[in-house]
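Heads up, the thing below is written out as structure tokens.
Missing here is one protein chain; the remaining ones are kept as they sit in the complex.
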Amino acid sequence: MSNRTIIPFGPQHPVLPEPIHLDLVMEDELVVEAIPRIGWVHRGLEKLVEKKDFLEMTYVAERICGICSFIHGLTYCHGIEQIMNIEVPIRAHFLRTLWSELSRIHSHLLWLGLVADAFGFESLFMHSWRIREKVLDIIEATTGGRVIFGSAKVGGTRRDIDNEMLKRIIAQVTEIEKEMKEISQTFLNDYSVQQRLKGVGILSKADANMLGAVGPMLRASGINQDMRKLNYAAYGHIDWEPVMAQDGDCFARVEVRVGELFQATDMIRQVIEKMPEGPVDVKVTGSPNGEFFARTEQPRGEVIYYLKGNGSKNLERMRVRTPTFANIPAITKILPGIQLADVPMMLLTIDPCISCTER
Amino acid sequence: MVLKSLFSKPATYMYPLLTREPMVGSRGSIVNHVDQCSYCTLCQKKCPTDAIVVDREKKTWAIDSMRCITCNACVDVCPKSCLEMLTTYSSSKTAAELSR
Amino acid sequence: MIEEQKLIEIIPSELVAKVRDMFVEQYRLVQIGCTKLPDRIEINYSFDKNYQFINYRLILANDKVEVPSVSSVYWNALFYENEIHDLFGLNIVGIVLDFKGTFYETKEKYAFATCPPPIEPVIKTTPVVNIKEKGKPQ
Amino acid sequence: MTLAFLIMIQNLVLFLIGFPALAALILAGVPNNNFRNRLVWVFGLIILVVSVVLVVGFGSISSEMLSFHSKALEKVMFYGEWVMSLLILVLSIKHKKLAPLFLVVIQTSLLTWFELGYGHQLEAANNLFVDKLSLVMALIIGVIGSLICIYAVGYMKEFHEKQHPEIKDRRALFFFILFFFLSAMFGIVFSNNLMWLFFFWEVTTLSSFLLIGYKQNEESINNAFRAVFMNLFGGVFFAMAIIYLFLTTNTIELNQMLGLGGLVMLPVVFLSIAGMTKAAQMPFSSWLLGAMVAPTPVSALLHSSTMVKAGVYLLIRVAPLLGGTLAGLLVACVGGVTFIITSFIAISQSDAKKVLAYSTIANLGLIVMCSGIGTPAAIWAAILLVIFHAIAKGLLFLSVGVVEHKLHSRDIESMDNLIIKMPRLAWMLLVGMAGMFLAPFGMLISKWAVLKALVDANPGLTVVLIYGSAATLFFWVKWMGKILAVVQPEKTDETGISRSEWTALYALVTATIAVCLTFPLISRLMIEPFVFGSSTATTILTRGNSLIMIIMMGFVILFRFSLPKKDEGERIVETYLSGLNVDQRNAYSAPLGATKSFISKNYYLSKYFGEKNLSSIGVATSWLIVMLLIGSSLPWLV
Amino acid sequence: MTYLAKSPWIIHYDATSCNGCDIEVLACLTPMYDVERFGIINTGNPKHADIFLITGSVNEQNVKVVENIYNQMPNPKVVVAIGICATSGGIFRECYNVLGGVDKVIPVDVYVPGCAVRPEAIIDGVVKAIGVLEEKHTQMKKGAAKS
Partner (left out) sequence: MADCYVINRELIAMVSIIMGLLYLVLGPLFGGLVTGLDRRISARMQGRFGPPILQPFYDVLKLFEKEQIVVRRSQNVYVYFYLLFIVFTGVLFFMGEDLLLVIFSLTLAAIFFVLAGYKGGSPFSIIGAERELLQMMAYEPMVLMMAVGMYMATKSFYVGDIVTSPAMPIMLLPGIFIGLTYVLTIKLRKSPFDLSTSHHGHQELVKGITTEYSGPALALIEIAHFYEVPFLVGFVFLFFGSHWLLGLLVCAAVYFLEILIDNTFARTKWQFMVAASWVVAAIFGFGNIIILSLLG
């Protein structure tokens, strides 16, 4: 008789902020098989293109996900702009970059907190989220929303940030950076954290590539790929290099994201310093006709918007392939062979975002 | 860090004992300064969630706060600029309050 | 600065061989996505290597055509293929792990296969209580 | 003590040795199954009653030598020994087993040489004797032994008629051996003449050999030969001990040997080794695990409750001589290693009988350890362990036997929902397990005593007990949990269990609880006088503590009766399954559109406590210790 | 006053929420808002919870899950719909796989609007929910007294 335990893990489960299910087959606590099941957040919003015109769809795109909301909006707009050949004002590009990086910081801090919670380090969770609140304050002050920015717009941005505010942001970011240093110390140097993270859930370089992993997951396995290198928005105007790690384990993923926190603050500083004056949007006329694969770098990796217009107000097709979707194959492959106690943490190291995944 | 926090003031903001001043430009809730409204129904058409109902004949303008996603589209579109996005969020309601 | 996006149209019988070539050249499978157009169905197989984006477009005349699965080449393709099956009702054969239509359990089957008439907008929100609490002591 | 009194005791003792043998012969001659079964009931009850009478009536004696002599009996033994050797010889040749053959040849030639050469001088003044330890042992053999025989009636019926029609029905032989074995056990505990003791010792070896091979398939035959090989190994040491003893001190009597104190270390060591083989201590433990292929009553009777206790009985006998010596320490170490290793291994086992077997070996190890320590407190603890273990383990084996027949599996993992399926049996198992390790029950009291004895004598050794107990706790509780967990309610089905089985089970449950409640009494009347020479009730467990234990016992009994029978207004809901429940309580909607039941298995931690690794470590260390032990006694040779 | 008011334990489930409201619920637990001040604990287990916070509209697959959680909560219990998606279906209410607000599936006691909801609003909502909870408790007691 085989001594295999089978438990339903999720959709409602305290470690999972979002519904996803894993059928865990275990021997003692060793996971031997994990079959995922999804679909609890599937809304089918891609089909809304039939009911909403391409400008309204911006609101929908922003609400695909409350964590990476802004970049969703940005990517959507970027795609439409490419189809319609709209020249976006340069200041808008800089603003977009600024918000993208702010949202990256907030997303990564959120994730660091959750992952700390998943390996049972409550106070680290609390501190990560405490710092995150300060980022949210900046976001709210500049966009009017804490998580749904609502500032993306085809042809530019919906709001401008005045220069005084920009200066204040630099000061705030510097302060946040100081606090982030403290928690990153714990993440990177604490013995008990390393004990849990090092050597767990290793994804080799080759696997990472062939399983289609993206974002920090891919970079943690030593592959240099970051869609910001496509130089959308203002990424071409600032100096930066993707953050990399080599080990491919959970610790490497933490390393990459912690690194990106500081990379982001650095970018914000550069963006604000180099921010040109000028208008932030242009008027949009006509309807999109054509197609484009818009690719940008979300906090979790490459997102793809495939947009196809036929000259009418309504798009013919919008398809969103989100980073989490691309990372799920990798996680399904590395789950077997780990301990039950590591399952939540492992799941979280891909930084899953189910609402993105299922749309 | 842990010890430092123990001896320093907690980061907690004591809502509802204290209320924070809402941020300028924060998207909270929509009001219509009805006296200026022309009942043109543009806002109703633009609203992505159909939260606004305007009746041209009866001259009524109503918003369902349980539908508004504070996207600001109506404000942007209103020709009379009579819609305003307040910085205060709309309040929650119990089922009893709603059915009243 | 519109980036270059290569688009190559192919037919079903070429598919697996082309995809295998990409695999051999170590391209990453970026996505597989389906589009239903009034007269045809397109499936996009996108690949990327060092930011080089290549897209193979498979054109299907209708949704009866059998599409060979590429999941035996790219394992992760199975997720995209199951998704396409569940949303478009396409007949994809040979998926290594076939969810058989349970990937998304949608209210409407094959929701993307047709264009349903728009839903009548409902205006008033009235809380509807339609569930009795089970297992309560009588 | 009056002469009449002595004669009465002697008669009872002779009856206990003789009657089962006689009964065995009768049973062998009865071809009719039903009639034989009835006879087993009668004979079993007679043995039970007589042993109780002996103990109750004469429990107050301290130690009496019985100078019973019978030339005829000695002849029988002499030839009997030959016959037995011949039998093993023939069977070994038949099955081409060289190792046992080799040993049996050595042993027989040694003994023949000895008896032929010195036969006329081998006179013992007192062939038999009775003391409190013998009485305690006799009570265990008489009560548990006969209960198991009675149980076997129903069990073997089911075994042959329903479960294993493919196995040849040799029940006449079966009961013959069983009763003959009882006779030998009584012989062991009452013999003072070491030659007699050895004879009975060999009878148990043979019985065990024959019963393990009862199923006559390849596995059982192999295991039977493994058992006989290891026991013969001990037998050779036994024989050498006797011979050396006689040659150096001219005595073959146990009491004389014990009186000689430290002068006879070599025979003492050799006897200890013999005892350790019989008690399946570490380098020799594998035979007992193999013995689990035998029908369950055999496992219960021979391989946990009584026969293996003969081994530790011998050790307890020589314990006072071992106490404080290097040899004693080494013996204790063997016991300690065995205890800790087998307790660990038990964690990784899911075969119920194997768990029981490992736990048996472990507990025997504990007893051996106490004997090696040899202080009065340790011996006291050892005897407590013998008593409590015999009863609780007997109960466990018998219940598992029945469960196995009903479930057609003895895997612990198949015992899900047992509390619903077979409530009475489940409770019996629970009582048995509680008896093995839980607070107010016997084994725990004994372990407590062991701990206290160890702290005083050799605090270093406590470490074995401490870690071993932690493991013990783990594997028992998870098994209990398995039985109690109700994953999927099923129908109760406890039909088809025979009266004989129920009788034995109920009797043993009662005994388990009764012994715990009365243990202060037993201790004061029977054990303390033997160990300390006087009734010092307050030596180890003070009365206050006994009282508290009894209060706890009360609580635990209360527990059984506080289970709610009817609705008390609670709302019954489904188990928490992450929100996926569908209809039945343990089903959930799983991926791929399936509806599945969750499955909960216990932890076996086989990566850490696996049988293979640990037992090879254990065998290696214990061989080392045994070698040292033999080495330590060699100076006595010169 | 009952003790329910001093220690309302919550369970949170995300039914097709976009995460916006979701993380705001979580944010309530963290230092800035720290609802543990009111004795609120996120239990994650329906059997321990008093208040069911549900974010997002309900989709086909979720119906059964939401019902299960609801049924497994001991009385008195309160359901709080958090965010526009949960109160009415929000921007997704026209999606083919969305049933609409939570009240299509289980009775909702408190509606908290916002897209995304502000943590303050959630706290307000929970405070309202506590009121409802106490009401239900008195009713429960009355019911028990009667029977």
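What to note about this one:
We call the chains A, B, C, D and E, going by the order they appear; numbering starts again at 1 in every chain.
Just so it is clear, contacts are C-beta pairs under 8 Å (C-beta built on N, C-alpha and C of every residue); 3 or more make two chains touch, one makes a residue touch a chain.
This structure is a prediction, so every number in the text was calculated from the model and none was measured.
Summary of contacts with the chain left out: across D:7, D:125 or D:466, the touching residue is D:466. Of D:455, D:514 or D:634, it is D:455 that touches the chain left out of the display. One chain of the complex is left out; on subunit A, the residues touching it are 5-9, 13-15, 29, 116-124, 126-127, 130, 190, 192-193, 195-196, 339-344.
Hidden from this view is one chain, which touches subunit E at 2-4, 6-9, 30-31, 34, 36-39, 41-45, 47-48, 50, 72, 74-76, 137, 140. For subunit D, the residues in touch with the chain missing from this view are 438-440, 444, 448, 451-452, 455, 458-460, 462-463, 466-467, 469-471, 473-474, 477-478, 480-482, 484-487, 544-545, 548-549, 552, 555, 559, 562-564, 567-578, 585-586, 598, 600, 602-603, 608.
By our rule, only the chains that are shown with their structure count from here on.
Traced through touching neighbours, the fewest hops from subunit C to subunit E number 1. Top contact pair of chains, counted by C-beta pairs, is A-E. Between subunit A and subunit C the centroid-to-centroid distance comes to 22 Å (mean Cα coordinates, whole Å). Per-chain CA centroids place subunit B at a distance of 21 Å from subunit E. Centre-to-centre separation of subunit B and subunit D, using mean CA positions: 80 Å. Within subunit A, residues 11-13, 37, 39, 42, 44, 47, 51, 59-60, 63, 127, 130, 133, 145, 148 each touch two or more of the remaining chains.
Residue numbers of subunit E whose C-beta contacts span two or more other chains: 13, 31-32, 45-46, 59, 61, 65, 68-69, 71, 75, 87-88, 90-91, 93-94, 96-97, 101, 103, 107-108, 111, 115, 118. For subunit D in complex with subunit A, the residues that touch the partner chain are 350, 409, 411, 413-414, 577-580, 588, 590-592, 596-607.
Only residues 1-3, 5, 23, 26, 28-31, 33-37, 44, 46, 50-51, 53, 55, 74-76, 78-79, 87, 102-106, 111-112, 115, 118-119 of subunit C touch subunit A when the two sit together in their complex.
For subunit A in complex with subunit E, the residues that touch the partner chain are 11-15, 17-19, 39-45, 47-48, 51, 59-60, 63-67, 69, 110, 113, 125-127, 129-130, 132-133, 136, 145-148, 353, 355.
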